[in-house]
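One structure, pasted below without further comment.
For this view, one protein chain was removed and the others were kept in their places.
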Amino acid sequence: MTPVESKNRKELVNFSTLLIFSFFVILWIIPYFLNLYTVYVFTWLLIYIIAAYGLNLILGYAGQISLAQAAFMGIGAYVVAILTKLDYSFWIAFPLAGLLSFLVGIILGFPSLKVKHHYLAMVTIGFNFIIYKILMNEEQITGGPYGIMNIPRPTLGFISFESDLSFAHLVLIISLLMVFLMYYLLNTKWGRAFKMIRENEVRAEVVGVDLRSYKLVAFAIGSAYAGIAGGLLPPLFGYIEPTLFEFVISFDFLLMVLIGGRGRFVGPILGVSIVILLPEILRITEQLNLLIFSIIAIIVIVLVPEGASSLVDIAYKLFTGKKFPSLTK
Amino acid sequence: MLFQLIIGGTASGILYSLIAMGFSLLWQTSQTINFAQGDFVAASAFIMLISYSMFHFPYLLSLILTLIVAAFILGFIFKKLIVQRILEKGLMSIICATIAMSLLIQNSIIFYSPESQNFPSLIREGTISIFNANLSFLDIFNIFFAIIIIVILQLFLQKTKIGKALKAVAQNRETANILGIDVPKMIMLAFIINAVLSVFAAILVSPIYAAKYNMGSALGLRAFYAAIIGGFNQMRGALLGGLLIGYIEVLTTGYITAEYSEAVILLIVIAVILLKPEGIWGTKEIWSKEL
Partner (left out) sequence: MALNERKERKFMRKKILKISNLHKTFYGFRALNGINMNVNEGELLGIMGPNGSGKSTLLNCITGIFPNTDGKVFFRDKDITGWNSSSIFKIGIARTFQMVQIFPDMCVLDNILGALQESNGNMLQRLFQVNESKEKEKAMGMLDFLKISHLKNENAKNLSYGQQKLLDLGMALIADPSLILLDEPLAGVNLTLGKEIIEFILKLVKKKSCTVIIIEHNAKIMLDICSRIIILNEGKKLAEGKPEEIKSNKEVIKAYFGA
């Protein structure tokens, strides 16, 4: 790197750090100004963003389609719910949720990624249906259609996250952590390998990329993200039930990633915000908004594959005259 | 008892076959994986309902109208407006777009009605007793009707000039092109045939299971599994795969439990992927990479 480039890079890194820090501070302060319902939405948004980052890794970077994010959220959620009701600490249950999701992801992905067609997509659809069925039917373990109730909020030593505000802050910290981890991952050689797979699978293989291993690990990590996100739902609502993890929710995640911009680092944040907040703002009923969003998704895929992230590109160019730098390799 | 199960399995299986065959045709001719395949059936069912129940047109007229509308929207428009534009962007874009279409269709139907709708049947209710088994008229009728459709389709593909051209495109686009076949036209034909098959599947399946906005999800998924298990790249694979799924479904429901027939099917799908990825009756892909 030339000295000029090195200086520019330092500037960019400093600027980014400042930006991120300010965002963090803003996000920390926001919940203080929100009413109860909105704090819930805020927290819920953050949780969904975690899961969306997982799907963005699978879809946008490794180029695979998973329609089971909801199912993995369900696995994570029920692991946390069941274990905390059995008086295990949240801090044991929570990582376990992620770990279990990761392992299930490996098991599910192992055969499905063996062949070239998008069998993973179809297998994940079936998997989602099956998980939903299990959650509904195995009443002894999952509480059936009524789910599990009276789930406590976590405590850490003498800090209690009982209040909505403090739990919102906890979720904020966790989600920021997950986003940073993703950032780190995508800037390693693994991240470059994922990108190569997405850009030109054949060429990637011919330069030595072991497609199967990378796709598998991307799927497992992405599913683990969903599991971790799911693990935060029980303490948020205090209860969980199967309809939270229906197949349609997996569709929703796909929409969020596509609308936000697949393979773009800020995509999930934009996508989740748009898909969840826009209907609230526009006061559209539930049925109509899915209709509208599926139309938007088709338009996005056909005409603007970069999704809402391209708006960020345009805005950045307008203000600085330069191309929006890629946040990942 | 077994005979009853077999007939039952054939009846549902052959409907899955119809849907899977359309799916296979789209894949073979244009490498399109249509995730909205099941929802095409749902859409056809509701077009039929609008014509028959809302406008009160007679059945046959409704059927013809549905065929025309479906061929136009699910065939022509689908191919021209959506598939054609995304084809070059890769398989994943097609899959994402068709997934979005699936949602679009379902939510449009909810607009009409979120509830289950009664669907007109060509055959009256009732059962007949053969060999000590109770077989419903509807099942027997469906089997015959579906067989007729399949036979017509096969005759079309093998005996007519256009059909043979379509088959050539399905086997190898490049060669077909060199032989002077109008490939884009044949692909459009494949899409239209797929729409037609969806309509027939709709009128056969809806009297049994009632028409609802989400009927497509389960149907489509079974059809995919049929295509995977039977073999994507051969029509006979889709046909036999569909029947197989029908039998598995019926046997699991009969001997284990209805709830987990899904799980059994998925396990078999995974087993097939691991052991014979081209499907039981499929042919090994000669191109192992898409260059």
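Chains here go by letter, A and B, matching the order in which they are written, and residues are numbered from 1 within each.
Keep this in mind: a contact is a pair of C-beta atoms (placed from the backbone, for glycine too) under 8 Å apart; a residue touches a chain by one contact, two chains touch by 3 or more.
It should be emphasised that the depicted structure is a prediction, and the values quoted were computed from it without experimental measurement.
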- Full-complex contact with the absent chain, from A:Leu36, A:Leu86, A:Val207 or A:Ile281: A:Val207
- Message: Just checking the interface: what residues of chain A touch the absent partner chain?
- Response: 188-190, 192-193, 195-196, 199-200, 202-211, 213-214, 217, 329
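The rule we apply is simple: only the chains that are shown with their structure count from here on.
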- Task: Would you tell me which residues of chain A are touching chain B in their complex?
- Result: 59, 63, 65, 67, 111-112, 114-119, 121-123, 125-127, 129-130, 133, 137, 201-202, 205, 247, 251, 254-255, 258, 287-288, 290-291, 293-295, 297-298, 301-302, 305
- Which of the residues in chain B end up touching chain A in this complex? 33, 35, 82, 85-86, 89, 91-93, 95-97, 99-104, 107-108, 110-111, 114, 217, 221, 224-225, 228, 232, 259-260, 262-263, 265-266, 269-270, 273-274, 277, 285, 288-291
